[in-house]
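For this view, one protein chain was removed and the others were kept in their places.
This part shows chain A:
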Amino acid sequence: MTTLRSVRGLIAMHLLLIRFSFRSSMQYRFNFWFGTIASAVIASVEFSLLAVILARFGAIQGWTLTESAYLYAVLVLAKALYRSLASDVHHLEKYLVSGDLDGLLLRPVPVLLALMTRNFSVRVGETLLGASMLAYSLAALARDGAIELWVALPLTLAAVVNGALLLFGIGLATAAMGFWMTRIEVLQNMTEDAAHTAVRYPLSIYPGWLKALLSTALPVAFVNYWPAMFILKGAVGGWTLALSAAASAAALAAGGWLWSRGLRSYQSTGS
């Protein structure tokens, strides 16, 4: 009962802090809207690169344009959800270098929660883009009889939520390394930026070792590729979905463990 109450308390606090953060960002209304539009432009330009290639050459290793759009949409939605919910966890380095984390330690809120709610943004642009791409892709695939919409849609939404948790777990584990390394930009470049870029494209184009890496140690392929192999292609069994859930649970556990260990060994930058 006490746990339930404390969880409810945390959620209420989360919502309150998000409201504060949202109100403060709305003080710069122009920047807010410009940022929203810009992020949608960026995501659509990124996809159009792949679309241009696919429109010219048909398919990459058995993945058509509609199927690739699905992979891309699931990734964009999962990432948007992750970055909305975890916001400044990705920017921990800034707090560590400037010493601003000390201020957060003094607040009567868990540090992680404080970081998660700072500079909150809804990522409207990416969400709209991802949702419309997903709608296009699912509609086209259902029309061709490749999928049953009423089965694929709920599974896809579950994959998006699971993917967001997985990306959060990896992001949290990477950020937590900052407690020991301080500078984590390079590490984030590998585990987040490069990894996200890699799974924008079907995993089947990569050599064996990279496929293995993205499915085990850095399991980003479970965000979109492996769920899609079941939901769209039926090429693997339903156990891949269970495996995806296990991957995100493992990533979250690793992230949480590293975070609590790291926070305990935090030494301020102070002079």
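Everything below uses one rule, namely that a residue touches a chain if its C-beta (ideal position, glycine included) is under 8 Å from a C-beta of that chain, and two chains touch if they have at least 3 such contacts; residues count from 1.
Heads up, the rule we're going with is that contacts and distances are computed from a predicted model.
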Report task. Identify the UniProt protein name of the omitted chain, choosing among "ABC transmembrane type-1 domain-containing protein", "Ferredoxin-6", "Malonyl-S-ACP:biotin-protein carboxyltransferase MADC" or "Putative integral membrane protein". Result -> "Putative integral membrane protein"
Query raised in the report: Which of A:95, A:201, A:226 or A:259 touches the chain that is not shown?
Result: A:201
Query - Contact partner of the left-out chain, one of A:106, A:186 or A:217 - result: A:186
Report summary line: Missing-chain contact, candidates A:13, A:53, A:85 or A:104, resolves to A:53
Query raised in the report: In the complete assembly, which of A:41, A:135 or A:212 touches the absent chain?
Result: A:41
Report summary line: Against the hidden chain, chain A presents residues 28, 30-31, 34-35, 38-39, 41-42, 45-46, 48-50, 52-53, 55-57, 60-61, 183, 185-186, 189-190, 193-194, 197-198, 201, 204-207, 210
